[in-house]
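First the structure, which I've put down as structure tokens, then a few questions once you've had a look.
Up next is chain A:
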Amino acid sequence: MALLQLKNLGKDFGRLVAVNRIDLTVEPGEIRGLIGPNGSGKTTIFNLITGFIPPSRGSVFFQGEDITDLPPHAVARRGLARTFQLTTLFKEMTALENVVMACHLHLRVGLWRQFWRTARTRRREKAVEFRAMELLEFMGMAERANELAGELPHGHQCALGISNALATNPKMILLDEPVGGMNPTETAQTMDRIRRLRDLGITVLLVEHDMKAVMSTCDRITCINFGNKIAEGTARDVCSSQDVIEAYLGGTSGVCSL
Partner candidate 1 sequence: MIRRILVYIVDNFRWIGWLMILGAVLIVLPYMVRTYQVEVLILLLIDIILVVSFRLITTTGGWSLAHVPMMGCGAYATALLTAGLGVPFWISLPLSGLAAAVMAFILSYPLARTTGFAFFVASFAAGDSLRLCWTRFKTPFGGHKGLTNIPVPEFFSSVDLSAPIPYYYLALVITALCLLIMFRLDRSRIGHTFKAISMNADLSRSLGINVTFYKMLAFTIGSFFAGVAGVLLAHRLWAVVPAQFGFVTTLYLLVWVVFGGTRTFHGPILGVVVLTFLSELLKPLFEWVPMIFGTIIILTLIFFPEGLEGLGHRFTPWLDRQRFAAGDEPRH
Partner candidate 2 sequence: MTRKVWMGLALLAVFSLFSLGLQEAWAAEETVKIGYCAPLSGPAAAWGLPGLEGTSIWVDKVNAAGGLKVGDKTYKIEIVKYDDEGDGAKALVGVKKLVLEDKVVAILMLGGATTPPTQPFLSKEKIMCFVLIASDIAPDRPYLMDVTDNFPAYHLLHTEYIADAHPKAKKAAIISQDDEIGLAAIAWSEAGFKAAGIDVVYSKAFGVSTTDFAPIITAVLEKKPDIISMGASYPEFQALICEQAYTQGWRGIITSACWDFGAILAKVPKEFMEGAVSGFPDFDDPKLTKDHHDFWAEWKKRYPDHSFSEIVWEYMGALDVWAYGAQKAGSVKSEDVFKALKAADTVPHSFGPGKWFGKETFGNDNLLVPTWPITEIHGGKPAIVAYKNLFDWLKDAKKKQILFDTLKAWNIKTYQ
């Protein structure tokens, strides 16, 4: 059974059609790339999937459940996490505090108990902190756990963003330009981590402009333009698609610089 399925999904802003009618199926354990020129509606699709904006038509299924009209927090609760295009963090908290906050869903202690900080709450909080530290180690930033998130270098901020998403214990994670603005070393590291997500059994859907990174990491790639799907398949399939070449013609990066 498909893990994530978009059926006929679309969004209009006034007269502007941002996303026309997208059908997309992501299988469990896959790393899927979503590419397309600037303004082709990639981020809008992320927002539609995770409930940040209501779609104009179509529906979203996650693990067979219709999640089209769910608010973002409920989507996250079902195991579908996301990151944001620009590094979005709790900038005035430390890296560790960020991830602890992101473990919110797993505290499972009522408000009243949180207020009184009963022994059970403290035990849970300790456990959460331990888990957060594990996640930071996994993303390779344990030594920076106590630095303010806003003051971390760019690459680490991106890694922290992914750690935050991971902390919700997702089955699937949507990454919006995870290597945007990184130098080649950082990019390689990050893509490596993304591959390790798959080893943890987490399905990935990622939007990225760095074609080299996309081509080398993703199992399958979907290309969209003007809110329509124009190609889907392996890196090689997509590269050879005439539509994709036309869409990217005159773009800054060649599609198939493999």
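Heads up, the rule we're going with is that contacts are C-beta pairs under 8 Å (C-beta built on N, C-alpha and C of every residue); 3 or more make two chains touch, one makes a residue touch a chain; residues count from 1.
Inclusion criterion for the candidates: all candidates are chains of the complex that A comes from, given by their letters.
Note that the structure is predicted; figures quoted are calculated from it, not measured.
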**Asked** Quick one: in this complex, who touches chain A among 1 or 2?
**Response** 1
**Message:** Show me the residue ranges of chain A that touch candidate 1 in the complex, using the header's touch definition.
**Reply:** 50, 52, 71-74, 76-77, 81-84, 88-93, 97, 101-102, 104-105, 107, 109, 111, 114-115, 117, 125, 164-165, 167-168
